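Omission of a single protein chain aside, the complex is shown with its protein chains in their original locations.
Per-chain residue numbering starts at 1, and chain names A, B and C are given in the order in which the chains are listed.
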Amino acid sequence: MSSTPQMPIPQEKEVTSTRMILTMAAIGLLAGFLIVFTYRTTLPIIEKNRQEYLERAIFEVLPDATTKKVFIVTPDGKLEPTTDIHTKAPKVYAGYNAEGKLVGIALEARGQGFQDVISLIYGYDPYKQAIIGMKVLESKETPGLGSKIETDPEFLANFKALDVTITPEGKIVHPIELVKKGKKTHDWQIEAITGATISSRAVTNILRKSTEKALPIILKNLEVLENSGTATSKTTG
Amino acid sequence: MTNESLTFIFLNAALINNFVLSAFLGICPFLGVSGKLKTSIPMGAAVTFVMFISSLFAYGINQALIAIGAPYLRLISYIVVIASAVQLVEMFVKKFSPVLYRALGIYLPLITTNCAILGLALFQTSKGYNFVQSISYSLGAGVGFTLALVIMAGIRETLELSDIPGIAKGTAIALMIAGILSMAFMGFAGLGG
Amino acid sequence: MKRQKPRLLLTTSPFIKSREDTAFMMWQVNYALLPVVLASIYFFGISAILIMLVSIIGVVVPEWMYSKRKGTPVNTVRDGSALVTALLFALTLPPGIPLWMAFVGALVAVLLGKLIFGGLGYNPFNPALVGRAFLQAAFPVAMTTWSPYGNLSNFFEIRGANFAIPFLKAKVDAVTMATPLAQLKFDHQLTRLSDLLLGSTAGSLGETPAILILLAGVYLALRKVINWRIPVGIFLSVYLTALVLHWLHPERVPDPVFHLFAGGLMLGAVFMATDPVTSPITQRGVWIFSAGIGFLVVIIRVYGGLPEGVMYAILLMNALTPLINQVAQPPIYGMRRKEAREKKRNAS
Partner (left out) sequence: MDTKQTTSMDEFLKGLWKENPVFVQVLGMCPTLAVTNSVINSVVMGIATTFVLVMSNFFVSLFRKLIPKQVRIASYIMIIATFVTVAEYIIQAVSLEVHKSLGAFISLIVVNCIILGRAEAFASKNTIGKSVMDALGMGAGFTFALLSLGVVRELLGNGTFAGIPVFGKGFEPWTIMILPGGAFFVLGAWLLFFNYLKQRAEKKEKVLV
């Protein structure tokens, strides 16, 4: 072994290319084996973690739910049950209570915040026609300021009963809007966090856009969701 | 999954969350190559080009890996692609501008271990960008990297004449400048919304 | 470039050989700041005085120790440059800021903004703004809580949380008031122009009396202490950028004159962007520099998340100054540009 460090010299005749290829192939084989082995071993645990994480978020925004079922929105505006959680299609999570009755629907939404994209999940109660919970899944808002959208109890209280009543034509009667702290007079208004108006506004905009788009689809397909609940608890459980 | 506009993606990577000053990608060349303005511009251009190429390939590879159900090969394939892309650029530069090739010297092969490039590929995957979004992202990242590098080089060139205290010379002062720049770039927050 | 009587402002950054001239310039700036300082005392009373005192201590003491240790012949305390940094820094602070934060910011301004680069003449960024940017990032809430303006009748009233215990959260639930730019951004309310001119709005200590700052600027420009092209270029650029945006979306962007007199633009354009150390050397560079500041200010104010962008705009253009100097190099008389550049390189 030469002890002087030097750049690789391309045309050195000592080693045949067959040996180089063999070495690389051997290392590749070993690498592949190791990676696949780890992947196979950890996959079930990781999947379980992900499921739990998602479930925890769903049950947080739908406090009455005990089981959930995943639906995807098809391109023609229908809801179909799915078991493939990796699908790229927009997803809708229906939450059911112990009796298999639909108690709400959790929806994911994302949009631009102050620093980067904010992604959140919110719970919608189709019978009250209101948002009943909201949890920020990912955000990079300024710590201690914009990041209060995740933790500030007063701000989160806005989402316990946020009116999103929909007309039969599928339009939201009062789109969600942001007001200053202490200025909330209607159920469809969100009170901003003092000093973090931008992040509060971002959450408001994300929710408004998402509700305007998703809620009509959900209401149209409400029966599918209602019926699936009973079916799940009886058959597959 | 994502509905971010192309302008937002571009501005985000270039200014708001500048690849170097806010996402901390490509710090090594940022501190290493940024001493001279003359080398920093071609370096930025080379990195931008490699970013663009690797972003395209990474997008394709990711689709292929998803199709065959082998996401665990992602990292290895990305790094191989990047290494090849760098080799390609190196040959290209050597052929068309031997002067530049000599100027960039050992920094060209080092682009392989520039985390900005691998970072770009990984971030665009985890953000779920589509093909066009990925292109916008890679260009924004490249512009952001070049911008940070060139600004830093300009400042450091003028500092050569100044009377910096002994203990602050070198990396320490570069880090302090980077910190101030990072604060200045915070002014772009919220842009493009 | 024409040969002229040497003008102090246009010398390149190492100031060593012209120490006395620096002192003359710096004291002129201090005199020009006096009316602004008095106005802020009028509007914010004892709080303004306290913040300025704390800032002066925070800036001057390290400066003094540094120049003593280094044995600089004329120290930067006596030539007034430390005082300029301290006052400018204090004038960017909200009146209700805890004094300990002002002290921290002043230390950062002088240590990180100036001394680490080797002191006066070498700093690439405006030190006062480095201090303020640090505070803005470190304590965003305190830096965006504005006390209402007052007059001599409530002179002795302590604003906001001046006396908060160091390192602890301020407990005072003080009365606050939105700045004109914040009102525009978040509530879509426009402040009257006369209020902006006379300073009867909320804002940082030196943000209020626009007309006084303008007069101070005219004085400094006449005494040739500052380069008049910088403020004029900034005003023009702000006006034009705002005009275009106003025409594009009239509902979002108010009359361009509002942008000229609102916020910290006056203070920044007259006192901070004009810092000869951190602005370009050549006249052409100066125009690029000031146009960039004006453009960035309006872009950040209109499209950004923050209501005000003067500080960021100046810091960003400070960062670009070495590049502008490279691009906007004038040919030395009788030489073509390329030769001139080579000659300069060889010389340095």
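Throughout what follows, a residue touches a chain if its C-beta (ideal position, glycine included) is under 8 Å from a C-beta of that chain, and two chains touch if they have at least 3 such contacts.
Keep in mind it's a predicted model, so treat the numbers as computed, not measured.
Novice: Under the definition given at the start, what are the shown partners of the omitted chain?
Specialist: For the complete complex, the undisplayed chain touches A, B, C.
Novice: Of the residues A:20, A:98 or A:161, I need the one that contacts the missing chain.
Specialist: In the full complex, the listed residue that touches the missing chain is A:20.
Novice: Any idea which of B:6, B:41, B:66 or B:83 touches the chain not displayed?
Specialist: That would be B:83, which touches the missing chain.
Novice: Hey, which of A:67, A:142 or A:204 is the one touching the hidden chain?
Specialist: A:142
Novice: Please give every residue of subunit A in contact with the chain that is not shown.
Specialist: 1, 3, 5, 8-10, 12, 15, 19-20, 23-24, 27-28, 30-31, 34-35, 38-39, 42-43, 45-46, 49-50, 53, 138, 142-145
Novice: Need a quick check: the contact residues on subunit C for the chain that isn't drawn.
Specialist: Listed in rising order, the touching residues are 112, 134, 137-140, 142, 164, 167-171.
Novice: In the full complex, which residues of subunit B touch the absent chain?
Specialist: 21-28, 31, 72, 75-76, 79, 83, 112-115, 118-119, 122-123, 126, 166-169, 171-173, 175-176, 178-180, 182-183, 186
The rule we apply is simple: only the chains that are shown with their structure count from here on.
Novice: Once you count every C-beta pair in contact for both, which comes out on top, A-C or A-B?
Specialist: Per the contact counts, A-B leads.
Novice: So what's the Cα centroid distance for subunit B and subunit C, whole Å?
Specialist: Inter-chain centre distance comes to 32 Å.
Novice: Measuring from the mean C-alpha position of subunit A to the mean C-alpha position of subunit C, what distance in angstrom results?
Specialist: From the centre of subunit A to the centre of subunit C is 44 Å.
Novice: Of all the residues in subunit B, which ones touch at least 2 other chains?
Specialist: Counting only residues that touch two or more other chains, subunit B contributes 189-190, 192-193.
Novice: Two or more other chains touching the same residue: where does that happen in subunit A?
Specialist: In subunit A, residues 114, 198 touch at least two other chains, as defined above.
Novice: Tell me, which parts of subunit A touch subunit B in their complex?
Specialist: 31-32, 35-36, 38-39, 88, 110-112, 114-117, 140, 198, 202
Novice: Could you pull out which subunit B residues touch subunit C in their complex?
Specialist: 37, 150-151, 154-155, 157-159, 161-165, 168, 173, 176-177, 179-181, 183-193
Novice: Please name which positions on subunit C make contact with subunit B in the complex.
Specialist: Against subunit B, the touching part of subunit C is residues 13-14, 112-113, 115-119, 121-122, 124-125, 130, 133-134, 136-137, 296, 299-300, 303-306, 309, 311-313, 315-316, 318-323, 325-326, 348.
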